[in-house]
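What you see is the complex with one protein chain gone and the rest in place.
Each chain carries a letter (A, B and C) given by its place in the written order, and its residues are counted from 1.
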Amino acid sequence: MVRPLVRDRFAVSIQTEPFVTEALQKALHEREAGAIVTFTGYVRACNDGAAITALELEHYPGMTENSLRAILDEAAQRWSVLAATVVHRVGLLAVGEPVVWVGVSSAHRGDAFTACEYVMDYLKTEAPFWKKEHGDTGSRWLEARASDSERARRWQLP
Amino acid sequence: MVRPLVRDRFAVSIQTEPFVTEALQKALHEREAGAIVTFTGYVRACNDGAAITALELEHYPGMTENSLRAILDEAAQRWSVLAATVVHRVGLLAVGEPVVWVGVSSAHRGDAFTACEYVMDYLKTEAPFWKKEHGDTGSRWLEARASDSERARRWQLP
Amino acid sequence: MIRVRFFARVREQLDCELLELPWEPRYGTLDGLQAALEQRGEPWGDVLRQPNLIRAVNQAVVSTNAILQAGDEVAFYPPVTGG
Partner (left out) sequence: MIRVRFFARVREQLDCELLELPWEPRYGTLDGLQAALEQRGEPWGDVLRQPNLIRAVNQAVVSTNAILQAGDEVAFYPPVTGG
């Protein structure tokens, strides 16, 4: 599926470095954009009652980027999206650090909200990232949540 | 309805100056926040086919702030919200400039997405702001959109 | 005294932003105040009878009639279009 004209406005980055949301959002903006919706995910101090000291993120290089681009393509086919960006960090992240950023620009807010939430729900259930929590009592791989699968299923077309 | 402990984390600003989304988002973040969803509304170059040169925003000082605070209070009662901010500009704005910013932080993304969209839908239909478009062919007050009323009605409780 | 504010298109059509009226008994209800304003002649009658006019008393929207007291602030404005 090659759609170069559309693909230009859809950016994916997997990186260890932090990101600056102001710059990412500015890059999404254009004259016809009336609305930008962004999501930022952070490392929480606490998860399911356990105190966290750091989060380690592993991914499948190559497949991750392809998976995220496919999710953006699908969002652009289903809603009126002017531009969209996904940035996801990997490696060791401290509590409070941003992990993921999704931004969507659109003429109107309904499309921007819906497409941004769609991208996050599919990223959570399809993109090959894995989180390992490091805490005072040791380390553990996170289990996938049934609630995430249910959220993604809401978007399935009949 | 006085709820000082909650009110502290809920900020409203009506201003003529531009805003820096990075700083606004940082102020919303805290250790338990896993998700921040933001909405930014911009002056579009074109509206209903007419070319726009500038947008003028009028508001009802005092009532505007109270109305926005009431919307944030309602959102915090209906969803699990850690903190929320609304910034709305007034005065004369050029094409491409940001008009409004709504940010919501929450432990999980579902509440952040829903509360942010709720705040925008009610802001659009209840907060006393009015837009006048200036274009090549003159000036006109914008008409309220039926689609905005319908979006707000979706949130009504039975 | 009663303070009456007008906003946006309504303000421009009336060429009036703020009225400060000495208190009179006929201002004792929102409908009574509006009738008194409409009797100021044109453009007041036409502008205040336009459909979808929003009325607020002490900065809260009122959808039916309401009791007014001296010191109240009333506003008339078109449907809002911010955001």
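Miscellaneous remarks
Keep this in mind: a contact is a pair of C-beta atoms (placed from the backbone, for glycine too) under 8 Å apart; a residue touches a chain by one contact, two chains touch by 3 or more.
Keep in mind that what you see is a predicted model, and the values were worked out from it rather than measured.
Taking the full assembly into account, the omitted chain touches A.
Taking the complete complex into account, A:127 is the one of A:52, A:112 or A:127 that touches the chain left out.
Across A:20, A:50, A:92 or A:144, the residue that sits in touch with the chain not pictured is A:144. Although one chain is hidden here, its contacts on chain A can still be listed: residues 41, 57-60, 62-63, 66-67, 88, 99-100, 120, 123-132, 141-144.
Just so we're on the same page, only the chains that are shown with their structure count from here on.
Note on connectivity: the fewest chain-to-chain touch steps from chain A to chain C number 2. Computed centre separation for the pair chain A/chain C is 49 angstrom, with centres defined by C-alpha atoms.
Chain A and chain B, compared by their mean Cα positions, are separated by 23 Å. Per-chain CA centroids place chain B at a distance of 26 Å from chain C.
The set of chain C residues that touch two or more partner chains is empty.
Under the contact definition stated at the top, the residues of chain B that touch 2 or more other chains are 41, 120.
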